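Below is one structure; the comments refer to it alone.
With one protein chain held back, the other chains of the complex are shown just where they sit.
Labels for the chains are A and B, by order of writing; each one numbers its residues from 1.
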Amino acid sequence: MPSLKTMARRERRQSRFQGGHSLCRGCGVPIAVRAVLNSIETPVVVVNATGCLEVATTRYPATAWNVPWLHVAFENAAAAASGVETAYRALRRRGALPVDGPMTFVVFAGDGGTYDIGLQALSGALERGHRLLYVCYDNEAYMNTGIQRSSATPFGASTSTSPAGLESFGKLERRKDITAIVVAHHIPYVAQASISHWQDLSDKVARATSMDGPAFINVLTTCQLGWGHEPRLAIRIARLAVETCFWPLYEVVHGRYRLTEGPLRKLPIEAWLRPQARFSHLFAPENRRWLAEIQPQVDREWEDLLARCALDASASDAAREPPP
Amino acid sequence: MAHRTLELPPAEAVGTRSLTGSEAVAHAIRQIDPDVMAVYPITPQTPIIEMVARFVADGRATTQIINAESEHSAMSAAVGAALAGARSMTATSSQGLALMIEVVYIAASMRAPIVMAVANRALSGPINIHCDHSDSMLARDSGAVQIFAENAQEAYDFMVMAPRLAEHPDVLLPVMICQDGFTISHSAEPVSLLADDAVRSFVGEYRVPYPLLDVGRPTTHGPFAMPDYYFELKRRQGDAMDALAHVWCDVAGDFAGVSGRPYGLHEAYRLDDADRAIVVLGSTAGTVKDVVDELRCSGERVGLLKITGFRPFPERSIAAGLSGVRSVAVLDRALSPGGPAPLLAMMAAALYGMPVALRSYVYGLGGRDLGLDHIRRVFTELKVARGRSAVRYLGLRD
Partner (left out) sequence: MIEIRWHGRGGQGAKTVSQLWAAALLEAGKWVQAFPEYGPERSGAPVQAYNRSDDSAIRRRAAVTSPDVVVVLDPSLLAEVDVTAGLDPGGLLLVNTEESVSAVRERVGFEGRIVCVPGDRLAIGAGATKANVVVAGALAKALGDPPVATLKEGARIALGGKLSPAALATTVAAIEAGYGAVSAGRCVPVSRTPRADGPTRGLKRYRDLAVGAVVAAGTAGRTRTGGWRTGQRPDVELRRCINCLLCWVYCPDSAVELSDEVVFVGFDYDLCKGCALCVEACPTGAIAMVAESPALRPGLAPQGK
């Protein structure tokens, strides 16, 4: 379990990701990036999908990356990373690596590059079993192009392509369960994490990179512009997503679901919605009925997850018991 | 899937044997033994990757095959592998190249020296599996090198030359080795293979200037360029294509030394005293050669200019090759609706200012056959050609 001191020492030794990038003031994305990169022991190679992170960290001729970094396009980060990882295996086998030794291949892609346009490449890479850690920084919309809805955008959120208006309460559809989709690929490690819970995220990265196969971590990452909150509230709002059970922290190890951090008490979903301008229209009297739909959605997903975790826990217990 | 046994010649055998274009190229890949091959099946390219997979399964090649879930991902994986520091290849046709095309542009800009075996096939729609060059034309401006083979032997030879063309430090570009789908890819004819060792020593070691996997010297590949740098970066990329002409001379010269088969970026066939000439890409050049010989027997001064290098287009040497010719017919196996056919447009630019009549013919779309009669007719029509004329369609039911 990496501690903050261990992570800080690693960054002190080698800052894998530098300041001086042009991501927004108070952006959640670099928090996720640093937590991930500082939790990995081996040398790291990063593959990045097109998005805020890529655009704002590599304006030619400068780069914020102090590790090998590759960007090809939007929808193919997992595929490009497959090639890099395969090249590593091929070169290592014939002793032709420039620097020999273990390496960790990390993909960073936003929710658009993961849930939507990059889903096929992700699926292919997972099925082929490349040893990659795929990190989705999920800020729940296409932020790089100006806050358009993605299939990760929650029900009711107002975005520039699902705007709340006289005839609309924002996004009409619920977000897709990307974790379940990824789990269906039978990969060894899948997890959901949040930038607010650094220890949980860091532990997950450590477990993910110890697996012999693909690993996927979906990290809830705030966007002050797209979500409409004061920059300074980023961590507080990410934490509220966890505490309201909108974004439970769990992992799926070899198909077994397990909660990694349960809320001590479950807050009502409005506690998370209220500080964000993208949901403010839901609090208008005419939209109350849509607002009222959200709590049962969250409750149902949370209960399903708890049931799933309980089932898998009893299954592992049963597996441990000696036969009668 | 039913098990199929591919008939494979023994690895050590060297010499001439009957091979399809696909098989010839697959043998070249086995002999080169690239580190990574990222593939996705598509007709008529599929026999190439099937045969390579069989070579690997039988331990006759050590290539890591990435069975991608699409051509887009296959090309993306090839970019990742090539820039990582591994010799990388792919193979495709038609819709597959169309799906790849976004990444082909990027690969060229990132200077990823990926060898691409292409079996040319018509683009949809309607969907069609047979040959034309519309897929290659889609990649015309991508920045990838495109070399067209006339027959299975050339397909093999160019494939052996391809890594050295692609990986030359002044080039570092994707190189497409194009053969006509079915006409070459699925037709068996005599092909002379080099010895495995000769190929291995001919292609040499793979080197890229900034391998991504050099964790001791980390580099950023694929940054974001604003108007202050994009233009310069694209111009810098243009140098690579410009360099290919002299690199071709070196590589083709070395190859001739090994194989006894010399190649230029174009081939002038009986052009020396010709007053009429046909310009064409790919397998049709062979048919034209037969007609040229036949008409020469009856005293007609006709010739052929076969274009091997479509990108880079050897504009000056083509113009020089056609300097004595009075009329030229350009045979395009692709359309550019609303504008001149692609090869015609390039030929018009190459011959600008020269006192030559230019005729445009489109033929062979979607695998439509081009017979000897069609070519005889073209040479006849060239007798009276003046200036430029409207496009004519060969073998079309008017």
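Assume a contact is a pair of C-beta atoms (placed from the backbone, for glycine too) under 8 Å apart; a residue touches a chain by one contact, two chains touch by 3 or more.
Because the structure is a prediction, the values reported are computed rather than measured.
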> Per the definition of touch given earlier, which of A:8, A:277, A:292 or A:307 contacts the omitted chain?
Replying inline: A:8
>> Touch as defined at the start, partner being the missing chain; which of A:236, A:274 or A:289 qualifies?
In response: A:236
> So that we can see where the missing chain sits, which residues of chain A does it touch?
Replying inline: 4-5, 7-9, 11-12, 15, 17-31, 34-35, 52, 55-69, 195, 198, 224-225, 231-236
>> On chain B, where is the contact patch with the chain that was removed from view?
In response: 83, 109-112, 172, 209-210, 218-226, 228-229, 231-233, 235-236, 239-240
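Going forward, only the chains that are shown with their structure count from here on.
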>> Using Cα averages as centroids, what's the distance between chain A and chain B in whole Å?
In response: 43
>> Per the contact definition, I'd like the list of chain B residues that touch chain A in the complex.
In response: 35-36, 38, 62-64, 66-70, 72-74, 76-86, 88, 102-103, 106, 110, 211-226, 229, 233
>> Please output the residues of chain A touching chain B within their complex, sorted ascending.
In response: 43-45, 47, 54-55, 58-61, 63, 65-73, 75-76, 78-91, 93-94, 96-99, 103, 120-121, 123-125, 127-128
